[in-house]
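Would you mind keeping the following structure in view while I ask a few things?
As you look at this complex, bear in mind that one protein chain is not there, while each of the others sits in place.
The chains carry the letters A and B, assigned in the order they are written, with residues numbered from 1 in each.
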Amino acid sequence: MQGFLDNLIRHFGHDPATWPWTQFVYLGGMALFAFAVINFAAITAGIFSWAERRVAARMQSRVGPNRVGPGGFLQWVADAVKLLTKEDLVPAEADKILFRAAPYFMMVGFACVFVALPFSHRLVIADMNIGIFFIIAVTALIVVGIIMSGWSSNSKWSLFGAIRSAAQIISYEIPGGIALMIPVMLAGTLSTQGIIRAQGGLPWQWFVFDNPAAFVAFVIYFISALAEGNRTPFDLPEAESELVSGYNTEYSGMRFSYFFLVEWGNMWVMSALATTMFLGGWQIPGVSAATLDAATGGTAVALELLSLAIFVGKTLFWVFVVMWLRWTLPRIRVDQMMNMCWKYLVPMSFAAVAFVAVWMLVVHAVPALGLVMRAIMFVLGVAFTVFFVYRTAQNIRDTGDKFDFTSNW
Amino acid sequence: MTESVFFWIFAVLTVLLAAQVVLRRNPVHAAVSLVGAFFFLSGIYLLLAAQLIAILQVMVYAGAVMVLFVFVIMLLNLKEEEMGHERLTAWKIIGGASIVVTTGLIAYLALGNAYPTGLLRDMARTQPGFGSVKGVGQALYIASVLPFEVTSLLLTIAVVGAVVVAKGKI
Partner (left out) sequence: MPFHFANVLVFAAIAILFVLGSLVGGHFLRPHNPTAEKEMIYECGEKPIGQAWYNFNPRFYLIALVFVIFEVEIAFMYPVASVYRSFIEKGQGMLAFLEIFVFVAILAVGLAYVWAMGDLEWVKGLKQDVLKAAREAREQPRKAA
C-alpha cells in the first residue's frame, strides 16, 4: 500500500521522500483503507448472517428469511436498521464502564487482523514481515473483550459464558498456533504474502498437499479456528439451551450487534487464513507470482482481479464448510472439548512439527521424494473427494430428494 | 520528529494506565488498564525496532497473562470489605518514597551516558533484520543454542511447578 501511495504522490509531481505532506497523505490513505476494510468486514458479516440462515433452512428443510428483497437477501440490512433503532440498555447492576468498553476491545482486535490479511496479489494493507505472528497476537484482544463483557454484565449467564469462552479460546490457541507454524517452516517466512508466494496455483503445489503432517496441521488449524470463533460444534459459550446467550446476554441494540459482527466476521478471517496458509491463497493456476509482478497495464488489472476472485472463491468455500458443519454436527460437552484440545490436538500438532522438520531435511537431500509425496497426497485427496461426492449422490438418490426446496425462494 | 511524537503519546498513555493499575480499587478495572498499558508499551518497543518483543508483549502479556490475572481475580474474588480501608500507613509512605527514588535514579541514568540516545536505532539501521522475528531466530540458532534449550527446560519446570503448586492450594 505504501508503494501505491508513493505512486499517487509522484503522479501529482512530488517526490515522496522530500515532500513535507507525504506523511499526511499516508495517514489519509491509511484511514481511508481502514474505513473501507472495516465496512467490508461489517457488510460481509451481515451477508454471512443471511447466508447462514438460508443454508440452515436448506439443510434442515425449513424456511429461511425470504421476504426482504430477492430471496430475502436484504434481510441483513433490515436487521441492521432494527438493531440501530433499538433501545440500548445498560443494566443498573452492571459495571457500567467496562460494560460500555467491551465492544471496543472486540472491534479493535477484530479490525487489526485485517491489516496483515491479504485479499489478492497486490491488495494487502501491510505485508508485514511478521504477518502471521501479528495475526495470532491481536486475536488475543478478542478474548479480553469477551471476558470484559461477561464480567461487567453482572449476570450469571454472561459470566459462565465468558469464562467458558475464554478457557476454550485460550486452549485452542495452542494447537492452532503450532499448526500454523508448519506453513511458516515450509515457506521460511512469516509474511502472509510470502507464504502464498512459496506455494503455487495448482493444488499439488499447495502446502496442504505437501506432506501428511501438513494436511494434519490444516485439519488441526481448522478445528482450532472453529473453536476460537465459538462456532458449532464448539459453541458452548453461547449454548442457548443452557446459558441463554452467553457473554452477550445483557447486551441489546447496537452494542449487541458488534459481538454479532465479530462472530460472523470471524468466519471470513478463519477461512481467509486457511486459504492463505494452506490452500495457495490468490495464486492463479499456471501463472507464477513473478509473471504477476511483471504484468503491466490491462493484463495486470485482469490478473489482479482473477487473483482476487480466486482468493475470495476459496475463502467463501470454507465459509460455506463452516456453516455446513454448524448445521450438521451437535454441540459437544465441555470435557470433550478440553480432552480433544489437550489430549489429541496438542500432541498431534507437536508430532506434526517434528515430522515436517524431518521431512524438510529428507526433501532437501532427495528433492524427488517431495514431488512423489505431493503427487500421492493430491491423488489421495482427489480420490477422497470423488468418493465423498459419489456417496452423497448415492444417498440422495436412495432416499429420494422429495422436497422442492426452491419453492420458498 | 514523528518518532518522538509517538514516543511521548505512548509513554504518557503507558504511565497513565500503569498508574490506574495501582490506583484502581476494582481488580478487574486494574487488569484491563494493564492490558492498555501493555499495548502502548509494545508501541514503544516498535519505535525501538524490536518487533518480536512488541508482538510478544501483546501476545503473551496482553493476551495470556491478562486472562490468567482475570481468572485469579475471579478465583479469589475479594469483596469490597475484604480489601481493607484506604488509609495512610508508614509502609505506604516508605513505598511511595522508594518509588520516587527508583524512578529518579532510572531517569538520571537514562539521561546520562549509560544509554546513548539512538543506539538501538543505529543498530537497527546498520544490521538488517535487527530485532525482527527472523533476526532473533538466527541469533537463537547460532549464538544462544544452550539458553534456547534451557528455556525449554525452564518452561517444562514451570508447567510442572504450576500444576503442583496450584493443586496443593486449591
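Of note:
By definition in this document, a contact is a pair of C-beta atoms (placed from the backbone, for glycine too) under 8 Å apart; a residue touches a chain by one contact, two chains touch by 3 or more.
For clarity, every value in this text was computed on a predicted model and none was experimentally measured.
When the missing chain is restored to the complex, the residue among A:F48, A:W76 or A:F133 that touches it is A:F133. Of the options A:M185, A:V287 or A:L325, the residue whose C-beta touches the omitted chain is A:M185.
In the complete complex, the residue from A:I38, A:A56 or A:V321 that touches the missing chain is A:I38. In the complete complex, the residue from A:I9, A:C112, A:M148 or A:M277 that touches the missing chain is A:C112. Listed by residue number, the positions of chain B touching the unshown chain are 3, 43, 46, 49, 51-52, 54, 56, 59-60, 63-65, 67-68, 71-72, 74-77, 133-134, 136-138, 140-141, 145, 148-149, 151-153, 155-160, 162-163, 166-167, 170.
What chain A contributes to its contact with the hidden chain is residues 1-2, 26-27, 30-31, 33-35, 37-38, 42, 84-94, 103-104, 107-108, 110-112, 114-115, 125-129, 133-134, 136, 138, 151, 153-159, 163, 166-167, 170-171, 173-174, 177-178, 181, 184-190, 244, 249-250, 253-255, 258, 334-335, 338-339, 342-343, 346-347, 350, 353-354, 357-358, 360-361, 364.
We take it that only the chains that are shown with their structure count from here on.
Mean C-alpha position of chain A lies 30 Å from that of chain B. Taken in their complex, chain B has these residues touching chain A: 2, 26, 28-29, 32, 35, 51-52, 55-56, 58-59, 62-64, 66-67, 70-71, 74, 132-134. Within the complex, the chain A residues that touch chain B are 23, 95, 97-98, 101, 129-130, 133-134, 136-138, 140-141, 143-144, 147-148, 151-152, 163, 166, 170, 173, 189-190.
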